[in-house]
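See structure below.
With one protein chain removed, the remaining protein chains of the complex are shown where they sit.
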Amino acid sequence: MRNDDWKKVSRLVSKKSLWMVHFCTGCGAMEMPPVMTSRYDMERFGIAPMATPRQADVLLITGYLSIKTLKRVVQVYEQMRDPKYVIGFGSCTINGGMYWDSYNTIKDLSKYIPVDLYIAGCMPRPEAIMDAFLKLMEMIEKGEAIGWKKYHKYYDQYKRNQRMAFSYRLDEVQDIKEDDAK
Amino acid sequence: MVSVPPVLLIALPLLFAFFAPLVNMWSRKAVKVYTLLVLILNATLSYLLFANVMQNGVVYEQLSGFYPPIGILLAVGPIGAILALLINTLSTIVYLTYFGEAENSVKFSMLYMLVTASSTGIVITGDLFNMFVFFEITAVGSYGLVASMRTKESFEGAFKYIVLGSIGSAFILLGIATIYGYLKTLNFYDIALRIDTMPPTARLMSFIFLIIGIGVEAEIFPLNGWVPDAYQGASNRVASFFSLGPSKAGIYAIARLIFTLLPILSGWQLALLLGVFTLIIGELAALMQEDPKRMLAYSSIGQMGLILIALSLHSETALIAAIFLMVGHALAKSLLFLGVRDYARGTLRNPLIAAPMFIGILSIIGMPPFPGFWGKWYLMKDLASQGAWLIMLVIILTAIVESVYYARFLHRGTGGEKRKLSRSETAAIIILASLLILVGIFPNYLYDPAVRAAASLLGGGP
Amino acid sequence: MILEAFGVMLLAVIVVLALDRYPRIAAAVAIIASLLPLFALTSWAGIMGISLPSFLAPLEFESSLVYNLGPGTLNLAITPLGWFFLLLLATSFPLALLFASSFVRNRAGGFYAGMLLTMLGSFGVLLARDALTFFLFWEIMSWSILAMVLRGGDRRAIVSYLSFGSLSAMLLLFGFMMLYFKTGTFLFGDMHLDTSLTTLVALSMIVAGLAVKGALMPLHVWAPHVYSRSEEPFVAFLSGGLSKLGYFGMLLFMYGIAGLSLLSSWGTFRDVSYFGYALAVIGAFTAFAGTVLAVMQDDLRKLLAYSSVGQLGYIAIGIGIGTPLALTGALFQALNHTFFKAVLFLAAGAVYYRTGKWKISELGGLGYRMPFTFLAALFAIFALAAIPITSGFAAKWLLYEAAIEKKFLFVTPIMLIAGVGAFLYAYKILYGVFLGEPRYDVKEAPISQLVAMWLLVLPLVIFLIFPGWVADLAAPILSEYGMQPIPHTPYVITTNLAAYNTLAVIFALMGALLVSLILYKWKPQEVVPHEDNYLAGEPPELYEYISMHAASNYYEPFEDVFGPVFRRGAERAWEIILAAAEFLGNGARRLYTGLTQDYSIYILLFFLILVGWWLLW
Amino acid sequence: MMAKELFPDAQEIRKGRIRIEVEPEKVGEIVKKLKDNGYDHFVMLSCIDWINDGQFELVYHMWSYEYREHVMISTRIPRDGGSMVTLRDLFPQIETYEREIHEMFGVDFIGNPRLGEFILEGWPHMPPMRKDFDTEKFVKDFYYKIPEVKEE
Partner (left out) sequence: MVDLIALGEQILLLAGMVTLGFAIGMFFNGFARKVTARIHNRIGPPIYQGYIDVFKLFAKKTNISHGWIFDLAALFSVAGITLAFLFLPVAGFTLLSTEGDIFLILYLLAIPALGFALGAGASGNPNAAVGIMRALILMLAYELPLVMVVVAMMIHYNTTSLATLVQMQSGMHWAIFVPVFFIGAIIVDMALQGMLMEKPFDIAIAPHEIASGPMVEFGGKHLGALMLYKMMAIVVETTLFVDLFLGGGVVLSVSQYGWIAYVVNFLVWFALITLVFFLALLINAVFPRFRIEQALKFYWKYDALAALLILIWVFAGVSI
């Protein structure tokens, strides 16, 4: 068997066993129980909740993130083992949502960690979540869910953005801007 | 072998004691050396006497021209020789410690020689009245020695000692009077020969009088009220000296009393009972004692009880045990009294003091290979062969109690700051500990004399 | 050569005392002197049917000796039983000294002198052929331990050791004297005991006296205090070597002198004498209670001490049951315990040497810092917990088989559950000291300490592969007691109930390990530091003030359940006895009022009583 | 004793809700008095930024389970360099509120030892709850300026 074939088989099997760890900072946490219990029963796709990032494959960011929580999210994400995937829930993770003018919540999650999939909505309904998972599985099978590879590849960019955000300093943002301009 | 007249053992120190003030007039410091020389001479003489007795059996010497039973007779048997050697040697060693002291009182040296001589006198005399006289000298000397500290406690102890000692003397005198009244003699042999002619009542009365009188000196319960106070009040040296000299002489006197003098059945039973009570009370009282010197004093009482039990068993094995116990106790207790300080704290931090004192404690609680062990082993062996389980049980329980309070003593000693004793005291302690080890590891050197002593005592001799 | 050996050892005691200022030279002298018992051991190997090459036995020791001491005679002779226990003591002793050579700094002369004296005493005890010799050397051994305890200076240790030591001595003395009363001799060979009550009481007393040294409950009170307050090399020898002498004595008196038929004459229960049955029940209780108490300790030394108490209980069970199987098991357990407990105490010492801490909750993460110490301790812990990859299991297995064979319905579950309890405290040591968050940046233990530990681990491996060799060593002992040795080959031990094949276990384990290793090494891995831990996203560097080491109060739920029952139960009972004695003591003290008139009245009363007694009589 | 009886000049907004306006120095005394008289639940401490008056208003809310009554003790301190004495000795939970108000408004509580970083980590700007802090501008200048990750 060639290496590519092996990878394909590996992906084919792995997509049926997605273990997730949810970082329940926002309102999205409330949407998870119906997804997991008998109404929608996510387990039939082999998706199971896990207690720690060491064991998990999928990181769910279920809502807005402040700078302080972002620090924790980054730590959790880095503790997960490859291959790993991130799903952003709701508009808060996309553009800040209703916290668009808050001095302390980040506006775009994908600036700090690679996000494979966003679910729009405030909050998304369980059906949307199910759909997202199915989509993610499809992406995995096709080899499109490559957020973890991006994180390795553009590690310095992600780190730079994280560092900027953690510092809260406007001048640092300006400096980088100038660097990019050059 | 030079044959030494036993009387020298008494006469020389008495004589030299009276010359001591003369020496003092010449030089104050010379008195110590002078006294030490006298004591060494005495110890040498006692050794020669001991060798002589071991070789030739009992040595008699009559004094003042009269023949016994009227004249004064000295009769040194094996046990007397052992004790004389013990008392003289150890008192020399204990006197060594006086060199570490700044003060040099001629009175102390005189009294010391006096008490040594009179204690020796008790163990080598063959005459009841003589014994009484020596008892009186010992007692009077001892009062002085106890008070020599010139502190409140020492005066208190000395006073109690005087009162009880006087009562004891009175009882001894009563006993002697009773015997003399019936038998018209005071010679031990004579009494032993004709004791059967005495009416039983008189015999018993005289026995009671004598045992009470001597019991005061031999620290027997309930006659020993003076002991804790006197030991506590006295200086370490004097307490140490007491536990080797007068108390051993007293117990010897009781031995003579129950073996030679008045061999009546109930006397032994009484002595046994007294021994058991003394043992129990002494050990229990020591258990809760906070002051280390008082604790050692109570422990001495307990040991005296043990020796009395051994003596009263009236068998060869038990007598050997008694001799081992006496030697062990004299060595160990004089060692402990020398080493002990207030609350014992700190003294055991110094290994040169701790090791000898540890050995002393081991000997007293009967650990091998020290004299105390051989004594206890023989005593138990004899009790076992008689099937005296109850007494064995008492001895065992008190031994456990003993080890509990000695454990506390050891712990207290190891805490606190390191303390030093004077060089002479350390030397004395180490010599005593070495003697303990030697006697323990080579018990046969004491065993053979002890066998003879036992045989002699059982045969009605001195 | 025996007397010379004693002489040389005594001489060595004096020499090391004099060399107090030069600890290394003192250690060298002590180690050289400690080889004497080892040479005696090799010289006497013939009586166990072992022929050793002559370079291993350079000194010739006579096999028996009679020496007249005056008041008594010393009778010394080597027996298979003595040889077996000498094997345990003589091999662990030089290693403990080797460990001490880098461990003991303070007043080293006294330390080595005390150690040599304990060995001298035990050497005599093992050779003793009469009660006087036994008692003499027993007590020398006993008070040398006291001397070592005094170095620690802990009040409870000194008081409890001296009082229990003297209780033991007095029980032994009483027992010997009762035997003397019955038989008229102290010679073990001439003691022909009858079935009278006196003999029973005497034997019980002797066994009780020996049980104090063997730390059987409820006579164990001294052990935790002493074990936790003395220097580790000494404690390793005390727990590993000297505590076995109690069981040596039990075997000697119960089976060597009294004999099985005599014990059985006082009644039997399923062919086991009531005497032995009682001992087995006490042993089982000790095993269980010791284990429970060990689980609750936070002080590493106390934990090991209670664990010793528990493990020694197993030996008592074996001796109590008294079948060939059980006795072999007891001997095996004694052998194992000697080595693994010595290793554990030494490892604790090494940890203390590097970190200066005894509390388990204050240690942690030393496994990566001191890997060789950790591995030695791990091996010892496997032996302690009777995991079948060390020799520890074979001993326990023999005991279980023996108990089941005799249909001991209530003893066996207690033994088994105590065995499970051992996992609990074993893991407490492992986690608290060696695993978890690294908190000390220390070096590995010195080479002398490592060598001592690893040489002690060696027997645990050897007897894992060849448990039959221990059965071989037990065979002459059993034949002395008129028993058949258990059927065995070097690898296989067979009983009526089942068989235990070490070879199968080892090969299966090797195979399984190999397969899992392949499975496991298939994928690469990277090593991350301990700080990179999942703590709900919290980076630990933010919380310097919170310890991530969860070792304090580790078994709190367990303590909540068992604590009220077991904590200091036995000690309280003894304290009540002590309080009663103190009450009596205060009473006696009050007799001495300090008033002269009272004393005078005593004399008068005494006189009156005597006169009255005489009048009535 | 009820608050109205203790402080007759207190203003009763409606039943069960009392407002007392006092000088900053007297707050401690009043809280103590209320605490001793059954108002044993310290609910919270809040702060209002009266930017036009140049003042901060600190409101201490207390509740009595006995009288089912809510007392607000209001006091005003200057906006610039205003400070207040800590009341953490009366109610330990006040410490947390004081920390929060210190972080969000910059009010200094004299005697509180833990006025460090609380919710925000490494916040270098002016306290964000002050009315003169322009969050919209901050978000624009900061969050929106953080660059996207450029993929090559």
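We just call them A, B, C and D in the order they show up, numbering each chain from 1.
Please note the rule applied: a residue touches a chain if its C-beta (ideal position, glycine included) is under 8 Å from a C-beta of that chain, and two chains touch if they have at least 3 such contacts.
Owing to the predicted nature of the structure, the values given are computational and were not obtained by experimental measurement.
J.: Using the touch definition given at the top, which of the shown chains does the missing chain touch?
T.: Taking every chain of the complex into account, the missing one touches A, C.
J.: Have a look at C:S51, C:Q484 or C:Q525 and name the one touching the chain we're not showing.
T.: Considering all chains, including the one not shown, the answer is C:Q525.
J.: Of the residues listed, C:V451, C:A508 or C:L604, which one is in contact with the missing chain?
T.: Of these options, the touching residue for the absent chain is C:A508.
J.: Looking at the full complex, which residue from C:G49, C:P413, C:G587 or C:G612 touches the chain that isn't shown here?
T.: C:P413
J.: Tell me, which residues in subunit C touch the chain that this view leaves out?
T.: Missing-chain contacts on subunit C: residues 270, 365, 367-368, 374, 378, 382, 385-389, 393, 396-397, 400-401, 404, 407, 409-410, 412-413, 416-417, 419-421, 423-424, 426-427, 430-431, 434-438, 492, 497-501, 504-505, 508-509, 511-513, 515-517, 519-520, 522-530, 532-536, 548-551, 554-555, 557-558, 560-561.
J.: Taking the full complex into account, what residues of subunit A touch the chain not shown?
T.: 10, 13-14, 16-17, 37-38, 41, 43-46, 48-55, 57, 80-83
The working rule: only the chains that are shown with their structure count from here on.
J.: Would you kindly tell me how far, in whole Å, the mean C-alpha position of subunit C lies from that of subunit A?
T.: About 60 Å separates the centre of subunit A from that of subunit C.
J.: Which residues of subunit A are in contact with two or more other chains?
T.: Each of 71 in subunit A touches at least two other chains.
J.: Where in subunit D do residues touch two or more other chains at once?
T.: As it turns out, subunit D has no residue touching two or more other chains.
J.: Make each chain a node and each touching pair an edge, then name the shape: line, ring, star, complete, other.
T.: line
J.: On the basis of the stated criterion, which chains touch which? Give every pair.
T.: A-C, A-D, B-C
J.: Under the stated contact criterion, what part of subunit C meets subunit A in this complex?
T.: So the residues of subunit C touching subunit A come out as 532, 534, 536-539.
J.: Mind pulling up the subunit A residues that touch subunit C in the complex?
T.: 23, 52-54, 71-73, 75-76, 79
J.: For subunit D, which residues are in contact with subunit A within the complex?
T.: Residues of subunit D touching subunit A: 119-125, 128, 133, 135-136, 138-139, 141-151.
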